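Remarks on the structure that follows.
Every protein chain but one is kept in place in this view of the complex.
Read from first to last, the chains carry the letters A, B and C; within each, the first residue is number 1.
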Amino acid sequence: MKTERKILLTQSQDHAGLIAQVTHICFKHGLNIIKNDEFVDREHHQFFMRTELEGVFDDTTLLEALTQALPSNTAHRLSTATRKRLVLMVTKEPHCLGELLMKSQYGSLNADIVGVIGNHNDLEELTQKFNVPFHCISHNGLSREEQEKDIQDIISGYNPDYVILAKYMRILTPSFVEQYSNRIINIHHSFLPAFIGAKPYHQAYARGVKIIGATAHFVSNDLDEGPIITQDVTHVDHRYTADQMAQAGRQVEESVLYHAVQQVTNEKVFVYGNRTVVFD
Amino acid sequence: MKTERKILLTQSQDHAGLIAQVTHICFKHGLNIIKNDEFVDREHHQFFMRTELEGVFDDTTLLEALTQALPSNTAHRLSTATRKRLVLMVTKEPHCLGELLMKSQYGSLNADIVGVIGNHNDLEELTQKFNVPFHCISHNGLSREEQEKDIQDIISGYNPDYVILAKYMRILTPSFVEQYSNRIINIHHSFLPAFIGAKPYHQAYARGVKIIGATAHFVSNDLDEGPIITQDVTHVDHRYTADQMAQAGRQVEESVLYHAVQQVTNEKVFVYGNRTVVFD
Amino acid sequence: MKTERKILLTQSQDHAGLIAQVTHICFKHGLNIIKNDEFVDREHHQFFMRTELEGVFDDTTLLEALTQALPSNTAHRLSTATRKRLVLMVTKEPHCLGELLMKSQYGSLNADIVGVIGNHNDLEELTQKFNVPFHCISHNGLSREEQEKDIQDIISGYNPDYVILAKYMRILTPSFVEQYSNRIINIHHSFLPAFIGAKPYHQAYARGVKIIGATAHFVSNDLDEGPIITQDVTHVDHRYTADQMAQAGRQVEESVLYHAVQQVTNEKVFVYGNRTVVFD
Partner (left out) sequence: MKTERKILLTQSQDHAGLIAQVTHICFKHGLNIIKNDEFVDREHHQFFMRTELEGVFDDTTLLEALTQALPSNTAHRLSTATRKRLVLMVTKEPHCLGELLMKSQYGSLNADIVGVIGNHNDLEELTQKFNVPFHCISHNGLSREEQEKDIQDIISGYNPDYVILAKYMRILTPSFVEQYSNRIINIHHSFLPAFIGAKPYHQAYARGVKIIGATAHFVSNDLDEGPIITQDVTHVDHRYTADQMAQAGRQVEESVLYHAVQQVTNEKVFVYGNRTVVFD
């Protein structure tokens, strides 16, 4: 009987007494609460709680007790603190891939990058430095469906917790996205005002912006961008060329994506509708 | 029977089941939990919880129930969401006073400045613009004890929740500080513990720093600086003279003090030993 | 013959030798260069230089010498370091007005607010605290042209250097804007992604953004937003209601507008096309 640490995630329609019930059941099962984060979205009547527990776990009994005691619309998930498994998808830009590889193997990212898929082979060498398998699935000569089928086969082989689009520059089809609901994370250059379309940094330069930003979000089909996890910006000025703005942007992109992946793999993020709750 | 919103603050030595017990008692008294923040300092075995409640309150009954159910070393406080009362102490610099007056009367500071005490009269005009009484208690011709006695008499008349040292440039005696334990908030130029003593911005300039900071903290006698509430910095460079560094510093000072006062008056801050828990 | 400090602003099509020529002429006129900022936009072949000079000035002779020596497409302006004159236009929100009044009279803003015009009278009391005249020009019962005519008459009476839209919530006509080319500064809520239209903070809340931003810019008719001077953001999270996002936004707005006005009144900003050069 080993003392372990696990995270209990509770999501429910809101009603009175939820915190008391859940924490009481944990107490009765001999589990200590290390940290408890709770949030109620009063507008949408949604309840979210993240409970870090320590003790000797009997997962089945605990989850059954919770299911019996709590309303039927409550979802529970008990997550062990093991390292998550990530598959990365890339094109040609190395900055996000490099940051995640480094932080996974030499830093504090609580996840293993188990495989990398590129639609070009530019990043094979960088990936292999870290002893991670690289798969080149070119979109040349294949229909979008065929290429995605090949990608899905590779992803399935790795059974990852999340798929990270680390500057993957192709649009994914709705059916692909549906396979991994709220499990695909993308990094998006976003600015003030937002520049959608080609060459965003050239647009930002032409507009004379003083800030460059990036957004990490889950990929969804319902809305154009999906639920936002993290955003940040960096300051630029008139001396930046469009290329230097892009370079500053890459620095924000890699940092924002790293933080988003860290939050998600540490079980700090709930998704509902087009929004997230991030217990930072 | 009116529906109200109050904040329950619980501080205790840590032991199992605390969250469940407190939230259960709130539930039994028909109170809804709007927001619950909880933290356990595992090193010092201290438990902190801030619970925003909504419902019809019977304060006495609720506090009695909590006292009976919980260990004897647990402290409870039930705070109504009314505006707090502040007395400010100032010398000659207007920036912190001006920021707090403006945010109190035209912004989102949840507190009234009921009186201002200066050891000079430079800031009388600014204070009176906002229809707040100003009291000049010069230290000239008085012993430190006599001056502080006069100040205490004025403070007592206002019965404030907190005393804010908004760039009050005199050291307070231990006996004065003891009168208002964890209720005096100070703003400190530059960093803690760096650059103690006279002309801190000239020291910072001479050292060639690239960052200027400010610290808001409770005033205590036990340690040299007291528990830190908020800190922030701004970037400077070689082009700043010592005076321009001081000017940049004032901007950080007023912003950091405002945020600290906002957190304290919104009942988001616990103090224990020389540390704070700030449920931001 | 008094030693003074003035700022020489030079804007020109770029060609070789410009810095040498301008600085040589200053030297020959016995003027010391305290600080010299220079920028060449290589893409648009534009040259910008800001030269802080100290010495005994003969303005006419100096400007004539510069005009003769330099190409005909060069614009020079010699600015004395006197305080600039500002007229503010407001509606109902006090935060930007309050910040500028406080920083003008008690802080480091190098400008006087000589008058305030509101289309409502909500901010009359705040304005008059600072002994600044307030003019209420309601848009009720007047055509847009009639109301703007009244506003222009008041502005003309003050002969201001700049007109600051400190949360003035009406659209100005092109003919009004043309009267004050590159002399009207506006503060705009802008986000990631940008939310144009009504209730921007409610849009931002619905989108689940993690950042709230603001943009200070010159008002122009050529493009929808005009040349950007300053931008900044603040972080928000899932716990913010739409109203709390608006409150966080107001904090950024007042800070960004203050910095933009400070830069403009200190003669640090050049405008060309839809872009600015800001020698910070």
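In the analysis below, a residue touches a chain if its C-beta (ideal position, glycine included) is under 8 Å from a C-beta of that chain, and two chains touch if they have at least 3 such contacts.
No experiment lies behind these values; they were computed from the predicted model shown.
The hidden chain makes contact, of the residues B:E125, B:E178 or B:D280, with B:D280. Remark: the omitted chain is touched by one listed residue; of A:T91, A:N121, A:N221 or A:Q247 this is A:Q247. By the touch criterion stated above, the residues of chain B touching the omitted chain are 39, 41-43, 191-195, 206-211, 213, 227-233, 237-239, 241, 274-278, 280. Even with one chain removed from view, chain A keeps its contact list with that chain: residues 35, 94-95, 98-99, 102, 106-108, 126, 129-130, 239, 247, 250.
Although one chain is hidden here, its contacts on chain C can still be listed: residues 16-17, 19-20, 23-24, 26-27, 32-40, 42.
Keep in mind that, in the parts below, only the chains that are shown with their structure count from here on.
Inter-chain contacts peak for the pair A-C, counting C-beta pairs in contact. Annotation: the chain A:chain B pair of sequence copies touches via predominantly the same residues, more than half of the used numbers being shared. The mean-CA centres of chain A and chain B are about 37 angstrom from one another, to the nearest whole unit.
Residues of chain C found to touch two or more other chains are 239.
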